[in-house]
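Single-structure report; data block below.
In this view, the complex is presented without one of its protein chains, the others remaining in place.
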Amino acid sequence: MTDSLLSLRDLSVNFRLPAGEMTAVDRVSFDVAPGEVLGIVGESGSGKSQILFSLMGLLASNGRVSGRAEFQGQNLLALSPAALDRVRGVTLSMIFQDPMTSLNPYMRVGDQLAEGLRVHRGLSKAEAWKAAVAMLDRVRIPDAANRARRYPHEFSGGMRQRVMIAMALLVRPALLLADEPTTALDVTIQAQVLDLMAELGREIGSAIVLVTHDLGVVARLCDRVIVLYGGRVMEEGPAEAMFDAPAHPYAQGLLAATPRLDDVLTPRLGTIPGTPRSGGAMLPGCPFAPRCTVKIAACETTQPPLAAIAPDRRAACHLTKAAP
Amino acid sequence: MVEIAPPKSLSTFQLQLRRFRSNRLAMLSVAVLALITLACFFGPFFFPFTGEDADFDYINAPIDFGSAHWFGTDDFGRDLLVRVLEGGRVSLTIGFLGAATAGFIGVLYGAVAGYAGGRADRMMMRAVEVLYGFPYVILVILLSLLFGGGNVALFAAIVFTLWLTPAVIVRAQAQSLARREFVEAARAGGMTARQIVLEHIVPNCISVVIVYGSLLVPEVILSESFLSFLGIGIKEPQASWGNLIQTGTAAMGTDLRLLLLPGTLLALVLFCLNFIADGLRDAFDPNDR
Partner (left out) sequence: MLRFVGKRVWEGALTLAALVTLTFFVMRLAPGGPFSRNRKISPEILEHIKATFHLDEPVWQQFGRYVWGLMHFDFGPSTRFRDYSVGDLIASGLPYSLTIGFWAVVIASMVGIALGIAGALRRNTPTDYLAGVVGVIGIAVPIFVIGPLFQVIFALKLNWLPVGGSDQGWRSLVLPIVVLSLPNIAYISRLTRGSMIETMRENYVRTARAKGIGPRRTLIVHTLKGALLPVIAYLGPATAGIITGSILIETVFAVPGIGRHFVDAALNRDYPLVMGITLLYGGLLILFNILTDLVRGWLDPRVRSDG
């Protein structure tokens, strides 16, 4: 695909730990089209956040990334720090998990928003401030002109995350990376904040990669889904198709464990037995094999390739039939 | 189900000890400190004279490993090495006992204040704040004058000023512990406040106390030697590192030996204690850098 905005090829992330090498992300490849909303789902520790961090050059100091990540014609992973700074905060933005600590407590909210415009666009202080206030208004911060002069601790969690969204979208990025942007928030305002993010993304024309463990969120907002387990892609495809008929046993389990409003008859939620593996050496076979209820002998020894099961769907399982 | 067992199990403690043991600098410091302590407490017994016996045939004798006085004598003819060892005995005793006492008082005070909360806590902490506002050395000097000078007065004065920091630290810890499930469970189970403080709050503050308590020891030793140096703490003819260094500075123009021997030993002990404290902090509190 040449029209993709971001294209990952064999992206791997490894961490050097006292106990040895740990692979967090294992040869992941996928594409993001302009304006598309892609959801990445998986349990904690599945490596989903590390993919975003590696793209932003924000991995912890003991982390190593390999592979390619083509974004608007440049390989993000091979850029010099200075060149990366001309991409980050310009055409590529990120929203983090914890809004309580992600804003600078010593700086006025307006200044934090304006900073990016002043550094990257060379706007004057007054112009940048005006744009910042306008953006705060768009994320529905009441009384934005006065609020911009306040410090982060004077904002609630939901407001801070809206400030983060405003800060990320202020530069009108081509791609917005969102790392579980609502897990730290009250359940009652999670939907509100996510809808706002998606809506503004659409208006500005930004593509969004949304990392989450909440399938409900994916179902509502995403065009396409990638299911990650143990640092590997298990299944990939249009959200609708996957929700209708998940192909991979892990995706099936995940879906069975999610409450559905339209299915009041199922008396109890399903669970996936076992716990996600945490780091250590890679298994020779499928990472999900130890917890899989339908595994065959080959699952323990050979890694199933990610194969097309429909024109726009792929799955990595020995049991799913390849598309004709 | 509410878990009733305290969250820190013995295995955590063993893990922390193992982490401490793998710190080479800290372990070396423990060895050196043990060696110096042994030398100070038992060394003087191997000499036929004490640090207060004057040998008039050897006044201001230089270093001579062939003679009875290895590191020579001072201007009263007293053996320097024995005096330094005896001084170390005093400094180390005051250091460890002082830190233990100050730590003990601070832990109890902090645990009670933190667990009690509310008015009692506010009043107790206000008292600590007022004491914190005092210039510490001034307070030690005043108190040691009040207690009439001498070793006990010095000890009391140092303890009286150093229990504040452990109290503040333990109080913060106790405050967060008081809200934990296992304390609530203990309360629901009918334990008295006294039992809860002694059996749940204090034991769970132990690792913080070990870390900060280890920092108290060098502080006490430094205070003691500093006061003795000024002539306010331990006084001649009894030896302490502080007053030996004071004697040494008076003669440093002609004879550095009198300054260097006690000075080196004091610095060495302080080095060791600081490395041990660092090691303990790294082992018990890995999040703190």
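In this document, chain identifiers A and B correspond to the written order of the chains, with residue numbering beginning at 1 in each.
Going forward, a residue touches a chain if its C-beta (ideal position, glycine included) is under 8 Å from a C-beta of that chain, and two chains touch if they have at least 3 such contacts.
Bear in mind the structure is a predicted one, so any value in this text is a computation, not a measurement.
The chain we do not see here touches A, B in the full complex. Of the options A:58, A:78, A:257 or A:296, the residue whose C-beta touches the omitted chain is A:58.
Between the chain not shown and the residues B:100, B:142, B:185 or B:198, the one that touches is B:142. Summary of contacts with the chain left out: across A:93, A:161 or A:182, the touching residue is A:93. In the full complex, subunit B makes contact with the omitted chain through residues 129-130, 133-138, 141-143, 145-146, 148, 218, 222, 225-226, 229-232, 242, 245-246, 248-249, 252-253, 256, 259, 263, 266-267, 270-271, 274-275, 289. For subunit A, the list of residues touching the undisplayed chain reads 56-58, 81-82, 84-90, 93-94, 96, 98, 101-107, 115-116, 119-120, 151, 153-154, 164, 167.
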